[in-house]
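Other chains of the complex are left out, but the ones given are in their true place.
By written order: A and B. Residues from 1 in each chain.
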Amino acid sequence: MEINKKIGEALNSIKNKKPLVHHITNYVTINDCANITLALGGSPIMAEEKKEVEEMVSIVSALVLNIGELSERIVESMIIAGKKANELNIPVILDPVAVGATKYRSSVIKKFIKEIKFAVIRGNVSEIKAIAGIEGKTRGVDACSEDTLSKEENLIKAKKLAEELSKKLKTVIAITGEVDIISNGDKTYFIENGTELLSKVTGTGCMCTSLIGNYCGANKNYLLGALSGVATMGIAGEIAKENMLKKDAGIGTFKVELMDAIYKFSLKDIENRGNIYEK
Amino acid sequence: MEINKKIGEALNSIKNKKPLVHHITNYVTINDCANITLALGGSPIMAEEKKEVEEMVSIVSALVLNIGELSERIVESMIIAGKKANELNIPVILDPVAVGATKYRSSVIKKFIKEIKFAVIRGNVSEIKAIAGIEGKTRGVDACSEDTLSKEENLIKAKKLAEELSKKLKTVIAITGEVDIISNGDKTYFIENGTELLSKVTGTGCMCTSLIGNYCGANKNYLLGALSGVATMGIAGEIAKENMLKKDAGIGTFKVELMDAIYKFSLKDIENRGNIYEK
């Protein structure tokens, strides 16, 4: 399929360009984000001191902001770095971890959206819903992932949410879950790859956002970047699960296999396993 | 044995309830603590910004405070979170890493004990001894783990230390070591599981405390929670060691196998290997 081939080309451009991906991120998964960047073919930089983030961001290909663990100091650095990246036309990718869980997180995201233009925002459905809520009611907001709705109905509502928020914020929205939805407001893709085991390792969401940062750092098509990052994580998860099961092992082995699968990831994996379609 | 069955039931309640376990902890082992929580069946939250910890702690089942790496900022957040948890009757588990090594750590623990009521405190014998010392001389304090005493004599003294401190602070005390001692002042258990290899991976103490947090989050019996967490770590360590030796591997493999063993941990493991007795 056409889209598989495009993801394969995006992957090759990472291998060729080795994009520098600047992360300002949480300390829970910072090591994994650096390692998955290296495994895919990029190069990580994790500087966060406000005195140096502008200079650092000036030499990179993409900036990933992840709010997994917040502090006043980090929020300030994120805004400085994000604005500088915007100025230099460097893509900024946002992972709004647990936004909606506390008022503080919501206020931080509100400020971010006011100050920074994002190339991609990746979150689960409740995080994306929370952002839409912060930004005022949209029709999709209060209606997705309801227990009373069928899976199909929930997907339709989540699609609407992604599309509306995407148009409103002029960014690509990636909602990851059992089925992933990636939209630039105009075109919307669904991905049916992945495994429940990805939710049994901390930071697979953060790592997915890092992968998107790598793709967006190497290619200026951010819809393709988001799509490629999410598809890569899902497919690598499937491979890791199979290898784990072959060894009759557990979740520690799964994480090692996940890194191995990202390191070896190729067009063939995408062609063999990719379940990606426009809808 | 009765106690094995109870631990098995406690384990099942984690799998069923998936307790949210809020950690404010050090950055050395924060990733491992999150992953071991997921592996056992709980769900980790690692927020630490004082502006949001009260709100965060309000939605969780247990709070783990670990002083491995301290800063003024973190200490302040820990106290806010701990007090809120007390207010809401959410169990607070303390890992007093390296207390006694510096005056600063002792002063922090002194403040904690004044401000926060703990469900469980888990440490090695010198940490627990240091806490008892902070709290004024008790007969057990200056007499355990002395080189001039036999192993049996040291155990008797450590048991007395655990019991006295437990009564004084109205908390469960878990002293981990070659033989683990868990006491609520009234009942005291010994556990003879584990392997020396656990001390060759950083953070197995922190991870043990996380396991206790999971058990206490799913069951209101904190003596059983401490016992179950310590026994789980010890037995998983034994399994990991055997698997490492089978592969003729080293400590990197041991850590992966440890996560695998926690992920697969079951009543059968406890029944086959548990060496837990009241004394």
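Throughout what follows, a residue touches a chain if its C-beta (ideal position, glycine included) is under 8 Å from a C-beta of that chain, and two chains touch if they have at least 3 such contacts.
No experiment lies behind these values; they were computed from the predicted model shown.
Visitor: With 2 identical chains placed here, how many copies of the sequence make up the full complex in this file?
Guide: 3
Everything below uses one rule, namely that only the chains that are shown with their structure count from here on.
Visitor: Taking each chain's centre as the mean of its CA atoms, how far is chain A from chain B in angstrom?
Guide: 34
Visitor: Residues of chain B touching chain A in their complex?
Guide: It is residues 27, 30-31, 34-35, 38-39, 44-49, 51-52, 55-56, 59, 73, 255-264 of chain B that touch chain A.
Visitor: Mind listing the chain A positions that touch chain B in their complex?
Guide: 26-29, 31-32, 68-72, 98, 101-105, 199-203, 249-253, 255-256
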